[in-house]
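In this view, the complex is presented without one of its protein chains, the others remaining in place.
This part shows subunit A:
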Amino acid sequence: MSSCLDLPQVDTPEGEGPIAAPEPVFEQPWHAQAFALTVGLSEAGHFSWADWVKRFSATLKEHGHDRALNGGEDYFAAWLETLESFLAEIGAASSAQVEHTRARWEEAYLTTPHGAPVKLAQ
(Lines give C-alpha, C1' and ligand atoms only; values in the text may rest on other atoms or scores of the structure.)
Protein backbone atom coordinates (compact mmCIF):
# COMPACT_ATOMS: atom_id res chain seq x y z
CA MET A 1 0.00 0.00 0.00
CA SER A 2 1.24 3.45 -0.80
CA SER A 3 1.46 6.15 1.80
CA CYS A 4 -0.97 9.02 1.85
CA LEU A 5 1.22 11.34 -0.13
CA ASP A 6 2.23 8.95 -2.84
CA LEU A 7 0.18 8.37 -5.91
CA PRO A 8 -1.15 4.85 -5.82
CA GLN A 9 0.02 2.58 -8.59
CA VAL A 10 0.82 5.04 -11.35
CA ASP A 11 0.97 3.45 -14.76
CA THR A 12 4.21 4.10 -16.54
CA PRO A 13 3.31 6.34 -19.45
CA GLU A 14 5.07 4.36 -22.15
CA GLY A 15 5.07 0.94 -20.56
CA GLU A 16 1.54 0.01 -21.42
CA GLY A 17 1.73 1.04 -25.06
CA PRO A 18 0.63 4.33 -26.47
CA ILE A 19 -3.12 3.93 -26.79
CA ALA A 20 -3.93 1.13 -24.41
CA ALA A 21 -7.08 1.54 -22.38
CA PRO A 22 -6.53 1.44 -18.63
CA GLU A 23 -6.25 -2.20 -17.67
CA PRO A 24 -8.72 -3.31 -16.55
CA VAL A 25 -11.31 -0.61 -17.18
CA PHE A 26 -13.26 -1.81 -14.15
CA GLU A 27 -11.52 -3.75 -11.39
CA GLN A 28 -14.68 -5.58 -10.30
CA PRO A 29 -17.83 -6.50 -12.19
CA TRP A 30 -19.93 -4.64 -9.64
CA HIS A 31 -17.98 -1.45 -10.28
CA ALA A 32 -19.06 -1.65 -13.91
CA GLN A 33 -22.63 -2.44 -12.91
CA ALA A 34 -22.87 0.44 -10.46
CA PHE A 35 -21.40 2.76 -13.08
CA ALA A 36 -23.80 1.55 -15.78
CA LEU A 37 -26.82 1.82 -13.48
CA THR A 38 -25.97 5.43 -12.71
CA VAL A 39 -25.25 6.43 -16.29
CA GLY A 40 -28.37 4.56 -17.43
CA LEU A 41 -30.61 6.26 -14.87
CA SER A 42 -29.23 9.65 -15.82
CA GLU A 43 -29.63 8.98 -19.54
CA ALA A 44 -33.20 7.82 -18.93
CA GLY A 45 -33.85 11.21 -17.36
CA HIS A 46 -34.25 10.18 -13.72
CA PHE A 47 -31.62 12.69 -12.63
CA SER A 48 -29.16 15.03 -14.26
CA TRP A 49 -25.47 14.20 -14.33
CA ALA A 50 -24.68 17.49 -12.60
CA ASP A 51 -26.95 16.49 -9.69
CA TRP A 52 -25.18 13.14 -9.52
CA VAL A 53 -21.74 14.75 -9.48
CA LYS A 54 -22.75 17.15 -6.72
CA ARG A 55 -23.83 14.28 -4.46
CA PHE A 56 -20.97 11.99 -5.37
CA SER A 57 -18.39 14.72 -4.72
CA ALA A 58 -19.91 15.30 -1.29
CA THR A 59 -19.64 11.60 -0.43
CA LEU A 60 -16.03 11.44 -1.61
CA LYS A 61 -15.18 14.48 0.47
CA GLU A 62 -16.79 12.95 3.52
CA HIS A 63 -15.02 9.60 3.07
CA GLY A 64 -11.72 11.35 2.39
CA HIS A 65 -11.75 13.06 5.79
CA ASP A 66 -10.45 9.98 7.58
CA ARG A 67 -8.02 8.65 5.02
CA ALA A 68 -6.87 9.21 1.47
CA LEU A 69 -9.00 7.26 -0.99
CA ASN A 70 -7.05 5.19 -3.47
CA GLY A 71 -9.47 5.59 -6.36
CA GLY A 72 -10.25 1.89 -6.59
CA GLU A 73 -12.58 -0.10 -4.36
CA ASP A 74 -13.12 2.80 -1.97
CA TYR A 75 -14.08 5.04 -4.87
CA PHE A 76 -16.84 2.70 -5.94
CA ALA A 77 -17.91 2.15 -2.34
CA ALA A 78 -18.55 5.91 -2.21
CA TRP A 79 -20.25 5.67 -5.59
CA LEU A 80 -22.63 2.95 -4.43
CA GLU A 81 -23.42 4.72 -1.17
CA THR A 82 -24.27 7.88 -3.13
CA LEU A 83 -26.44 5.99 -5.59
CA GLU A 84 -28.36 4.24 -2.81
CA SER A 85 -29.08 7.45 -0.94
CA PHE A 86 -29.98 9.29 -4.14
CA LEU A 87 -32.43 6.55 -5.19
CA ALA A 88 -33.97 6.51 -1.73
CA GLU A 89 -34.33 10.29 -1.88
CA ILE A 90 -36.12 10.31 -5.25
CA GLY A 91 -38.32 7.41 -4.17
CA ALA A 92 -36.95 4.95 -6.72
CA ALA A 93 -35.65 2.42 -4.18
CA SER A 94 -36.01 2.73 -0.43
CA SER A 95 -33.30 1.40 1.84
CA ALA A 96 -35.75 -1.18 3.22
CA GLN A 97 -36.47 -2.39 -0.30
CA VAL A 98 -32.77 -2.59 -1.09
CA GLU A 99 -32.01 -4.56 2.06
CA HIS A 100 -34.92 -6.90 1.42
CA THR A 101 -33.86 -7.56 -2.17
CA ARG A 102 -30.20 -7.89 -1.20
CA ALA A 103 -31.16 -10.55 1.35
CA ARG A 104 -33.17 -12.39 -1.30
CA TRP A 105 -30.14 -12.42 -3.59
CA GLU A 106 -27.92 -13.65 -0.77
CA GLU A 107 -30.40 -16.42 -0.06
CA ALA A 108 -30.51 -17.31 -3.74
CA TYR A 109 -26.73 -17.65 -3.89
CA LEU A 110 -26.60 -19.74 -0.73
CA THR A 111 -29.30 -22.14 -1.88
CA THR A 112 -28.30 -22.54 -5.54
CA PRO A 113 -26.03 -25.52 -6.23
CA HIS A 114 -22.58 -24.51 -7.39
CA GLY A 115 -22.53 -24.08 -11.17
CA ALA A 116 -26.28 -23.59 -11.59
CA PRO A 117 -27.59 -20.16 -12.64
CA VAL A 118 -28.57 -18.05 -9.64
CA LYS A 119 -32.10 -16.68 -9.81
CA LEU A 120 -34.33 -14.88 -7.36
CA ALA A 121 -37.15 -16.98 -5.94
CA GLN A 122 -40.46 -15.50 -7.04
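Note that a contact is a pair of C-beta atoms (placed from the backbone, for glycine too) under 8 Å apart; a residue touches a chain by one contact, two chains touch by 3 or more; residues count from 1.
We take it that contacts and distances are computed from a predicted model.
Remark: of the listed names "AraC family transcriptional regulator", "ABC-type antimicrobial peptide transport system, ATPase component", "Molybdopterin synthase catalytic subunit" or "nitrile hydratase", the one matching the undisplayed chain in UniProt is "nitrile hydratase".
Interface residues of subunit A with the unshown chain, by the touch rule above, are 2, 4-15, 17-22, 25-30, 32-37, 39-44, 46, 49-50, 52-54, 56-57, 60-61, 64, 68-72, 75-77, 80, 83-84, 87, 92-93, 97-99, 101-102, 104-106, 109-116, 118, 120.
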